[in-house]
Structure formats: C-alpha cells, structure tokens
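Of the protein chains in this complex, all but one are displayed in their positions.
And now, subunit A:
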Amino acid sequence: MVKNIKKVKHVIVSFIVLIAIWQLVFITGEYNEALFPSSISVGKAFIEMFTQNYVILDIWSSLYRFLIGYLSAVISAILLGLFLGWFPKVFAYVNPIFQLIRPISPMAWLPFIVLWFGIGDMPAIVIIFIAAFFPVLLTTISAVGNVDKTYLKVAKNFGIKRLSVIFKIVFPAAFPQIATSLHLALGSAWVFLVAGEMSGAQSGLGYLIIDARNSLRTDLLMGTILLIGIIGFTLDSIIKFIELLILKNWGVKPGDRR
C-alpha cells in the first residue's frame, strides 16, 4: 500500500515537472503557438477531442486493430514456438530464415502489405502482427529448450502422452519466460500501430496524427501524441498486472527476473 502511494506520488510529481518545464520553455522562448503549442492550448485541445466524441471512435478502431493483430501474433507465435522448441532439428533449418526477416522493420513491408491486403484495417493489423510475432516466437522456442529436464523425466515416468506433455508440462513451465516476451511485444506492437495507421488508414490514432498535421493543428497533434502515450502506458500497466497475478502462482517473484 505504502509502495503504491509512493508510486502515484512519483507519477504525479514527474508529470507536474514536465508540464512546468514545457510551459516555461513556451513562455521564455516566445515561440509561435502554431509551431510549438503551450501546455494550456494542448489541454484545451484534449478537451475538444473528447467533447466532440470523434476521438473515442478512433481509440476504438485503434484498439480493435491492435487486439486483433497482437492476439493473433501471440497465439500463432506461441503455438509455432512450442512446436519448433520441441523439435530443435526442424528449428535449426528454419532459424536462418527468421534471423533474416527479424531485423527488417515491419514498416518496410508496408508497400507489399497494401498491395496484398489493400487499405483499411489490414495494413495496421499486419504490421502489428509482424512486430509482435518474432519476439514472442523466439522467446518461446528458447523457453521450451530451457524447460527443466526433471519435469520431462517426471512426465515420461508417469507415461503422459506427447501432446499432453506439451500443454500440461512444457507450456506452463516455459510460461514465465514467454510472459516477459508478451509484455515486450505489446510495447513494440503499440509503437508500430501508430506507424501502420499513418499510411492509408481512415481512422485511428495514427490517422488523427496525419489529420492534425494536414489541418495544421499542432495542439491537436500534441494532444494525440500524449493520448497515444497514455493508452500505451495503460496497456502496459494492465499486462504487467496480469503477468504478476499469473506468475504469483508459479512462485516467480517479480524481482527474480530480468
């Protein structure tokens, strides 16, 4: 409880200082409001965004794309990761391909994605998928390899069938490591959501950025940027909370990892 109060204190103080510095720079610098919005005008823009309702719809369409892309990436990465982790000989052949694709920014695929999937929701979804897929996949594969051999011996001893071993023993044993990658993948997927929506989408937070730019509203632009940060921060906190809740049952304390 005391720890939580302290945490809230840290958050509040750091934001107040940030806004104060921002405002100070604005006042002393005598910048053009159209180039560098003050914190007050951004605050007003924030109110405008929410009172005129449209931003809620954009948040929803962003979250919708995000969830579809992220969840499908996570599920397929974990399943494929379990398979490839279980058959390291197959992985040895596939791995070079992964290592080739992995360093390519998901954004580099965008022209092809638009050609293959058209515009609308798909580009953002596919880009999020690519962004989240590889970290989860590669972590799952290595986590499966790291599963305590004693568990596998126990499973063998009790005659547990192969497929059951994977879902009953290997997946839960690898889960703490996988959970870390889910967390990291969520962060990078959120980063790429905005990038994906900035090209071709007709709604969403990334689209709002483009829209604000086109109408030369730097206050709305900055407001949207902040909103993206706030939602990303919230999503991160939620998954952190879920992670802790689940890992408590594994006996993994938060300090044990990373």
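The definition used in the following text is that contacts are C-beta pairs under 8 Å (C-beta built on N, C-alpha and C of every residue); 3 or more make two chains touch, one makes a residue touch a chain; residues count from 1.
We adopt the following convention: contacts and distances are computed from a predicted model.
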Unshown chain, UniProt name, "Phosphoribosylformylglycinamidine synthase subunit PurQ", "Nitrate ABC transporter ATP-binding protein", "Trans-hexaprenyltranstransferase subunit I" or "PepSY-associated TM helix family protein"?
"Nitrate ABC transporter ATP-binding protein"
Options A:45, A:169 or A:185, residue touching the unrepresented chain:
A:169
From the listed residues A:119, A:154 or A:242, report the one that touches the chain absent from this view.
A:154
Write the list of subunit A residues that the hidden chain touches.
148, 150-151, 153-154, 156-161, 164, 168-169, 172-173, 175, 249-252
